[in-house]
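Every protein chain of the complex appears in place save one, which is left out.
Letters A and B mark the chains as written, and numbering starts fresh at 1 in each.
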Amino acid sequence: MKKKLIAAPYLLWMVIFILVPLVMVGYFAFTDENGNFTLDYVANVAQYSQIFVRSIWLALIATVICLIIAYPLAYILIGMNKNAQGTMLMIVMLPMWMNFLLRTYAWMTLLGNNGLINSLLQTIGLGPYKMLNTEGAVVLGMVYNYLPFMILPLYSVMVKIDKSVLEAAADLGCNPRKTMLRVVFPLSLPGVFSGITMVFVPAISTFIISRMLGGGGNLLIGDLIEMQFLGTAYNVNLGAAISLVLMVIVLLMMTIMNQFDVDDDVILM
Amino acid sequence: MSILITLNDIVVSFDGEKILDHIDLDIHDKEFVTLLGPSGCGKTTTLRIIGGFITPDSGTVTFDGKKINQLPPYKRNVNTVFQRYALFPHLNVYENIAFGLRVKKLPEKEISKRVQEMLKLVGLVGFEKRSTARLSGGQQQRVAIARALAIHPKVLLLDEPLGALDLKLRKEMQIELKRIQEQLEITFIYVTHDQEEALTMSDRVVVMNGGKIQQIGSPVDIYNEPVNAFVADFIGESNILSGLMIRDKLVEIGGRQFECVDTGFGENTPVDVVIRPEDIKLVKPEDAQISGVVESVIFKGVHYEMLIDAYDFRWIVHSTQAAEKGSAVGLTFVPYDIHIMHKMPKEEYPLRGIEPASEPEDTEEAK
Partner (left out) sequence: MKKLSKAYLGLVLMFLYVPIFVLIIFSFNTTKSRTVLSGFTLDWYIRLFKNEVIMTSLMNTILIAVAASIASTILGTTAAIGINSMKKLPRTIVMNITNFPIINPEIVTGVSLMLLFVFFAARMHFEFGFWTLLIAHITFDVPYVILNVMPKFRQMDPFLYEAAQDLGCNPIKAFFKVVLPEIMPGIISGFLMSFTYSLDDFIISYFTCGPNTQTLPITIYSMTRRKVSPEINALSTIIFLIVVIVLIVKNIIERKHGAKIRKEDMA
């Protein structure tokens, strides 16, 4: 009985600083400046459907690219011996420990019209190409920043696949390619799904990457929200409404991913 | 019976340590062979060489007359039942058994027919849709066997398949496996550290220790005529004493001379003398050459196991009649039951008793 009481300070904290703020987002989304109930702002979100579509689209592309890059990488990693695996994983994850603003800034300096890539291209008579302030640059920034979030879950699921199961597949007639297709891939699906979630959620809600690499022309949901709270377009109610919609999209996405994941603990056994 | 698999002068080492030390072994068609030995003896490695998971450093592996050293597992007509079953966790019972058939791209009708056959063979009809995670250990075992047998291999390799099961289930599965082998008429190569299991099921037993084959023979031969103290001790309990072979058919133990039946050891040669606990009879002290004091008596179900102190040696004696603890008794045995063996280097002596049943072996061997 006494033991439960020890959680009381946290429970209080949780209610005030996690629950109440979320309720306030909902409250502001459904009221106007005077505190009267209205559906206007939630309905107004539809005006920005173009931005929503762009955000979802770019986040989706970035997620797919991350998956394509990370999957073979994780597969190569688990083929190494244990010590090399640890070192390699550390090297791959190391850039993640640098602040993402600095990492994004690095690409800003590389991609600019006067940047390193363009000046290198010029020496062989190409370019300059407009690379900064494009959708491509935004996707690149997302991939660069969130790639480790895809590698880690893939690796940790693959590394748990029992080696004897792979041997069993070979024993039953699978060459390495068939083993990959029939055994490794289905068993790594939980990692694929959690990797997709871990990349898609920050990618769809980012506002810095789009601003630094996408210029003003490639606004995403995150930028839209930020503008309503701290920017020129100050409108807390609209901002709350957009946030609410974003939250719903993310929760929907996670529910879908969890559907695929039902067998999770069975597979991880 | 024709020879199906031949291992010729096989050497395998890991990290400079010799795991298999010049192994020669013939395996016949349709026989049940057991590789028996303590953990780390190289029996699993031998099995994995036949399965194709390890390539030997030197020596040749032949199958049906063809050299298969470099042939990958998926091209061999040999299937394995893995130590911890290695069932595919993402597939149900039916799909696990059908796996190899699907890889071979057999027509769906044929697959279904064969899976049903296999389910019947291992007694799992009605379990098709079950997830493998929801099966008991014994049932998982049966699925693993059915999966390996479904593609009709010529040889089934079984790597301590019963190690994780409890005693009762193990006994049942032993009989079951023997039945399946006889019904299908294929070769079984079976790895175990359990001597009783080896003796019950096999046509031939290969006793291994320290990367070398110690003895190959029928269970009866191995039990009755162990070639050295290691085999004698590993196959059942034994009294192993130091002796001196005076001349043919005469051995000296503890300063007394005994008649025996062995010959060919030369004169005045130090030897190991093995006497099985059940071959010793307890009599009155005055009626025997050896007398001692009963140290302990333990009831073992069918017999009593007694430790008797005599001539600085602790004799193990099995008898259906118990002597009283602390009483003086005499020990007798007939010449036929005295087994003389060449002395072994000290480090090759086994630890007394057999290792625990469920201990996995691959940790030491497969690295």
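Here is the rule we use: contacts are C-beta pairs under 8 Å (C-beta built on N, C-alpha and C of every residue); 3 or more make two chains touch, one makes a residue touch a chain.
Bear in mind that the values here come from a model prediction, so they are computed numbers and not experimental data.
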Displayed partners of the chain not shown (whole complex): A
Contact partner of the left-out chain, one of A:V42, A:V64, A:L189 or A:V250: A:V250
Contact residue for the chain not shown (choose from A:L11, A:A43, A:L181 or A:A233): A:L11
Positions on chain A where the hidden chain makes contact: 3-11, 13-14, 16-22, 24-25, 28, 69, 72-73, 76, 79, 86-88, 90-92, 94-95, 97-110, 112, 114-116, 119, 144, 147, 201-202, 204-205, 207-208, 212, 222, 225-226, 229-230, 236, 239-240, 243, 246-247, 250, 254
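Heads up, the rule we're going with is that only the chains that are shown with their structure count from here on.
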Distance from chain B to chain A - Cα centre to Cα centre, in angstrom: 55
Contact set on chain A toward chain B in their complex: 162, 164-165, 167-175, 178, 182-183, 186-187, 189, 263, 266-267, 269
Contacting residues of chain B [partner chain A, same complex]: 51-53, 72-74, 78-80, 82-84, 86-90, 99-100, 102-104, 131, 133, 147-148, 151
